[in-house]
Structure formats: structure tokens, C-alpha cells
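A single protein chain has been omitted from the complex, and every remaining protein chain is retained in its original position.
Per-chain residue numbering starts at 1, and chain names A, B and C are given in the order in which the chains are listed.
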């Protein structure tokens, strides 16, 4: 099939390469000419402008957007006048699913289709395949199955679930039509919410292992600090790279995220390249907001999100309030040194 | 009554002054001679050593320890050989209740009594009175009622609870024999666990008010940052000192901690004197450990404790793990600047 | 002054009674005629319909709505055609502040004013006064100061904050113009978010005290249950009504919520009248959503909210997922009995 791709960043470019490798034709555009040129040399057809991209694409067109969520509306606004009835616009980025509902309605009135595709797999997806969570009306989604199947990892990417037999459903190949417009990004949103929780679970556990030697360090003893009661139980010097590698085989907590962590720790057990300021890109927040609207308790997913906020200094004022209160009722002066407990 | 006080820090000194003011006789000792001298000028009898303190105190003695929890065992070890059967040792500091159980048993074998008194009220207690949570055997506790009554705030410190009438029980005066050895510090431990939770609730809420102007600040829009969808809803510039003052009258969330916060914010709405490194002195930790032993869920109290750990940099490694994972799967580079979202 | 009150439920009726007692004239309406009649006998002027209410009120009118948040828009829709330019509509209920912004703009276009008043104090407010958090344009708010001052508790409701002197600002009397439309309900929203956190802190702590006797109960020991390692440390039978009463005087955690808890436990230490299904009325949710929009971590306030969701059975499916996983990897069969640990 033929597909027009807008946005050739990390994700867009690697998806195009996977599609090309599977025999699909890709016309590509990006604001940065170098990104276009790089893919041209890999076999894509370049376009210097949106207009050129659309002109080079045959009707009914399939236009895939792979741009930051904040820019999707502006792109669609431009595309509206370039596209024709029957064309399909796909947003494969990290849009809020509520925007999908609005956009699908807007394009539907113009006779065009809008499909939202939550895309997971990261930069490894070019070789490994992408997990695709798809929302939209059935007729548009069905037309694109060859594209989705090419991007998805395929059934061999995981052992078949015991009890499943016969022909593999699309979900076993790694793509799924989850429901009407927005359904794809809703599922992707929750996917990312879960991802935050999983990541935090590993990170917290590794933190506990790393500090299992605190019994070797002296700790202050004063009215504001409780001494460690049993230093003899905290004398371990654990080698995190080996432990994480160990858990990859046979343990209950094996996962792809663990594989990645093993790789990162293999390179540097101290992770000194990182300062620990952790971004969040929206889905974790929206997951919590959906949970609250639904009255579903999500303490783990929330804690993971707040951990990220806090890593960026967003709790400082609240902590100043705590220190001020302590000073008010107890005359406690803030400890300044790193070893304050 | 006569009472020997060991430890003349913020709490010990102010308690002695309250006892003196109520007509009790206090013999006092501290490692710092200046602290002893200061109280002598207020009417206490000074002692330059433990031995002198004990020699100056009439049998059956009442010796009150007001020293950091880490030093209590050493003090008792010294006192053991100086005291006589029938004497009472009181630990009014922040000991772990399990230590009380052990100490009470040890002194019991010597014919002495041990009483644990959880003391709340902070530096304001000299005038306001202290809330005393008491553990020990009844015969020892009962003997000390005049001391407890003098230290406690008295019934007028709060409106009488609707439905209570007749003679005021000790709990209405501000002291209570909570149970056998350790009971006092167990109740004080939970008191402080609750205190952490209350403080955090206010601090978080004030943080939300303070940031209600984020709609006025630009926020980055890129693949790693979600834009603020509705900046028009975050245009408020709230005056925290006024709002906290407001809540002191008639609201559901009025409290003494709120009174203190109003005072702190009145002095400096920015709390610039504080950096936000928040200590914890043990009780919050022990409360969680008790909750876990009891299988009682304490998500709020735990969150409050962790907030303090995190304020002191204890989450940095976990956050580095998160950044490393994000780099592994998404090629995400950590944002360094303060405004990274 | 004259004020028209719509909605004579628990809150509306008691506010009218306070206003009448302070010499204001109240015209009142409610869908339930009995509610109107009750207040007429207390000195209010009754109205059988909205039209009658408005007709009996002199221009420029002050119309206070005290109805469930879900009905405010419908009321305003009806009022729009009955009111005249210069009239003021006040929403004193628990509206979402974003609705206030919309409503204020709509009424502004008609020459009318809209004021949002977050009202705290509960059913005790009739005698104790209400804490009023006010949003709106200054000219409308200023006109109503006599009403606000009558409803508010007044400066004597709390000791003056150290450092404040001279004439008392409105915040010291218990009402405050917090900012433009929505500001009142924003502050009230956060007030309630804090309230949830405070309540949960007390509730969790009391749970820990109540279970301090678990060492007396046998606990299963099998592959799925960890035995209690130190039953000797959990032998306490704490009397919660006495302890809560104790904390009311001199402790750091004294508060109005604690006063109320003392009253409830005084009536029944087992709280047997309650099953523990806890409602939430919106503000707690909105506080978390605001925190997330602002990227302010609120782990304590969130935990308190989720506790309420969970109390209503909203975590059951997630828990079934956990049980299913445990069965899958460990062959664990769910324990059914109450004493399963």
C-alpha cells in the first residue's frame, strides 16, 4: 500500500523504514529537510511541503501524522483543504483521546476519516514491530489492515497464550481495532499509565537494594533523627547489574522494561549520566483523570506520576510549608547537610 | 511534688518552668552547665552531675528523662546504680514503645518503676500545657497524677465535648493513662503519624493554590511535554496568608497546625527561610511499621512520610532508573532546565 | 439587607436562620413547601415559586442559590428571564469553579453579576458561623459585605494570629474575596481536598490504634500468610474515645475535625451505625485534577480520595485481577474467610 507520513522524528522515521522494508510505498515530509533526505536515501519518496506530499499521494489517501500532540490540530487544519473525501488521516502520536473524538467528527463532516493509533514500542520498534491500538470507524480501519500488519510485530513475537488456537486474531499479531474514535488513544493512555507504574515499581525496588548498605554508614542521633535500630541487617553491597540480569530469567518480574534496565545498568551501574529529572508526556496524567471520572482507585499509577512531578522540584513549596510548621510547633531548624535524616 | 528532670533542651526546660510555676519542686541536670544555670535562675535546684541530681532528690524519687531517644538507654544504665527500689523513671521523649517494654521489665526486676510519657505540644506547651499519653503500671502512674495534671493543659483548653458531663476525667484535662508499659509512646507514635498526614494535607493543598496561576506561564510543547489544555482556568493569584487566616474561622479544616501555618505565612508568604528539607524523627516510620504488622492500610500516613524522605534527596537513584529506562525505550534525553515539564 | 434564598436544605435553611438572627430580611423558596413553611415560622418571607420570590425581592436583587451543584445551571437558566440588570446571583453550593467562570461571563453579558461563594462550616454553621470563600468582580462583592459579615463567624472565633494587629481584615472575620469569578469555589475545592486528607489521616491512625491488640489473636501460618513476628508488641486494648478526647487538649493534632470525632466516638466507640461506605462530593476529585494540571504532587490528597472510592467497592475488579494473577503464577487459591491474612 501507499502511505504518506508527516513527522520523521525518532518514531516516524523508524516506522517508515519498517514499512519500506515490508514493501510499502512511503511518501514522507518533515519540517526538517535533512530528515526527509535521510529517508529518501532509504527508499522513501520525499516531499518538501504538505502540498507536495498530498499531491504525490494517490486517492483515497492515507496520511499518517507522527508529530508532537500539541501540533496535530494545526497539521489537520492545513490538511483539511488539501485532502479529498474518502481520504484517511491517522494520528499515531500521543494525542488525548478527547481530541480524537472531536477531530473524527470534524473530518467526518468533510467526508474524510480519522483514525487514532496509539503506538507503543519505542525506538526498538523498527526491528521489533509496534504495538498498535486503533480507534475509528470500521470501514476506515479495515482498509488499512495491510499497513497495521506490517507495522505490528506479528504473532511470533510472543509465545501463543495457552488455550488460543486456530487462526491468529489481529490482537495476536500486535494490532487491534479497540473501538470508535478515541478508543485507540484511550487504550494507549492507559497503557502508558500502567507503564509509569511498572517503571516506578522497578525503580523503587532497586532503590531499596542499593541502600541495603546503610548499616555501614553512621547516622546522626539527635532529637530530630531516629537512629537506625539494626545496622547489622543493612550490611549488603548488592550488584544491581547482576541482580537485574538475574531476574530476566525465570523470575515472576521478567519484562521488556526489565530487559532495558539490565542494558542500562550494564553500561553504568551508577547511572551517572542521569540526574533523575523525569518528564511525563501526558498519558499518565490523563489516565488518572479518567480514573477519577470513573471513580476507579489508582493509587499506584498516581504515586508513579507524582514521583515524576516531584523529581522536577514541584514539591518544594509544600516541603517548605512542612518545614515552616515544624519550626512553628517544635522550634525545629531545617537540617541543611546531605546526611540529614 | 518533687521531680528530677534530666535534659533541659527546648522541651525539658519549658516543662520545668511550667512545673515550677505550678508550685512543684524541680531538681535539674543537663550536660550543658549553662542550661542548668538558666533554670536555677528561674527557681529550679541545679545539679552538676547525675549523682548530685539523685542525691538531692528525696525517695521515692521521680526522675524524668527529656533527652533524645538515642540516649535514653545510656541514661537509664547510669541511673540504675544510683536509684533505689520504689523510685520511678519517666521517659518523656520520643522513644520507640518497644524499648519501653524492655526497660520497664528491666527496672521492674530492680524494684523500680518505668513510665513512658508521650509528650505533645511543642515549645508552646509551657504556656499552653502538654498533652500527655502515659504508659505504665497503675500504682506508679497514679502516684504522679499531680505532676501530670500540672503539665497538662486542663479542661478549659477546649470546649467540653457535647454529651460529657459531671467530673472531668483525666483525658479531659489533657493526660491519660493509656495502658501498660509502652502504651504511652505507642499512642504518641500514632499521634505523630497522624501529625505527618495532617501536615502533608495542608502542604499539598497550599501547593495547589500557589500554582493556580500556571495558565499565565508558557509551557513547552514537544514530544515529551503535554501542553496545559486549559490555561484560562489557571489564572488565579491567590494570597496564601489571607486564605489560611480565613480558614481559621468557621471552616471544617480549622486546627492548631493551621493556626501555626497562618503565623508562618503571615511572617513571610514565600517561606523563603526554608529550603524544604524535612526531617522525620522516627514516630512516623514506626507508625507505618505497626500498621504493616497489623495489616492496617495507611496510604495517607505513608505518603506523608515518603514525601519527607524524598524532600531530602532519597529518591534520586530511583529517578535515575526512570530516566535510564526512558532513554532505553524512547531515546528520551533528560531535560535539565528548571522549567522542564 | 435583603436576600433571596433558593434551596432550604440542611445548609440553606441554617444560613437563613443565621441571617434572620442578625437582622437581615430573607425571602425564601424551595421545591418542598414544608421547607418554606418551616422558615416562615422563623421569620422569613416565603415564596411558592421562583417568580414569586423574585417579585417579592427589591432591586438590585441578591439571590443566593443553595442547591446541589447539578441543579445550579437549571436554576440560573430560569432566573435569567426573571432578573434585571444590576441583580446579583450567588452560588453558595459546591459548584466546579469552571462553571462559575462560564456563568459569570453569561450573566455579565446580561448586565447581571455572579458571585461564587465556597461555604464551609456544615450544619454547625448556624451558630458557629460559616467560612466564606468568595469569587467575583469587586463591585458586586463589596456590595454584599454586610451579608458576608453576618454569615461569617467573626474575629472572636479564633485567637488572633500573633503579629496581626489593628483593624481586622475580612479574612480575620471569616470571609474573603479570593479573586475573580471561580476563585471562591477554587479555594473551597482545595479546602475540601485538604479536608479529605485530614480526615483520612485521623481515620488511618485510629485504625492503627484499634488493631494494636492483634498480638492476642492467632494468625494463620501457611505458605500464603506471614505470621506476626512479635505478638508481644501488639497486646494493647486502647480506648479510642478517651484517646481522641485526650488529644483535644495540648496536642499538635487538635482540630475541629478531632472535636467531632471525639463526639462521635463518645456516642459509640464502635461506630456501629456506620458501614464505612464513604461518599465524595466532587471537590476532592477536582482538587486532584487541578493538581495534575499544575503538575503539583498530591499523594496524600489522592490517597484519601481513593480510599473513598475503594470503600464503595470500586477496586473489586482490580483485586480480582490480582487474585487471577496469583492463581496463574503460584496456583494460589483465594482465601475466603474473614481471618485470611
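Operating definition for what follows: a contact is a pair of C-beta atoms (placed from the backbone, for glycine too) under 8 Å apart; a residue touches a chain by one contact, two chains touch by 3 or more.
Worth saying up front: this structure is predicted, and the values here are computed from it rather than measured.
**Q** From the touch rule at the top of the page, work out which displayed chains the omitted chain touches.
**A** When the full complex is considered, the omitted chain touches A, B, C.
**Q** Which listed residue, A:111, A:254 or A:313, touches the chain dropped from view?
**A** Result: among the candidates, A:254 touches the missing chain.
**Q** For the chain that's not shown, point to the residue among A:5, A:53, A:178 or A:278 touching it.
**A** Candidates A:5, A:53, A:178 or A:278; residue touching the omitted chain: A:178.
**Q** To test your reading of the contact rule: which positions on subunit A touch the chain that is missing from view?
**A** 97-98, 101, 120-122, 125, 128-133, 152-155, 157-159, 161-164, 169, 171-176, 178-180, 182-183, 186-187, 190-198, 200-202, 204-205, 207-209, 211-212, 214, 228-230, 232-239, 242-243, 245-259, 262-263, 266-267, 287, 290-291, 293-304, 306-307, 341
**Q** Identify the residues of subunit B touching the omitted chain, counting contacts across the whole complex.
**A** Missing-chain contacts on subunit B: residues 252, 285, 288-289, 292-293, 295-299, 302-303, 305-307, 309-310, 312, 314-315, 318, 329.
**Q** By the contact definition given up top, give the residues of subunit C that touch the hidden chain.
**A** Interface residues of subunit C facing the absent chain: 9-10, 68-71, 93-94, 96, 122-124, 199-200, 202-204, 206-207, 210, 221-227, 229, 256-257, 260-261, 263-265, 271, 273-282, 285, 299, 303, 307-308, 310-332, 334-336, 338, 340-341.
The criterion applied here is as follows: only the chains that are shown with their structure count from here on.
**Q** Any idea which chain sits dead centre by C-alpha averages?
**A** Here the chain at the core of the arrangement is C.
**Q** For copies subunit A and subunit C, work out whether under half or over half of the interface numbers are shared, and give different or same accordingly.
**A** Counting shared over all numbers used gives more than one half: same.
**Q** So, what's the distance in Å between the C-alpha centres of subunit C and subunit B?
**A** Computed from C-alpha means, the inter-chain centre distance equals 28 Å.
**Q** Averaging only over C-alpha atoms, locate the centres of subunit A and subunit B and give their separation in whole Å.
**A** Each chain's C-alpha centroid was found; their separation is 42 Å.
**Q** Using mean CA coordinates as chain centres, what's the gap between subunit A and subunit C in Å?
**A** Each chain's C-alpha centroid was found; their separation is 37 Å.
**Q** Find every residue in subunit A that makes contact with two or more other chains and list them.
**A** Residues 285, 299, 303, 307, 310, 312, 314-315, 318, 329 of subunit A touch two or more partner chains.
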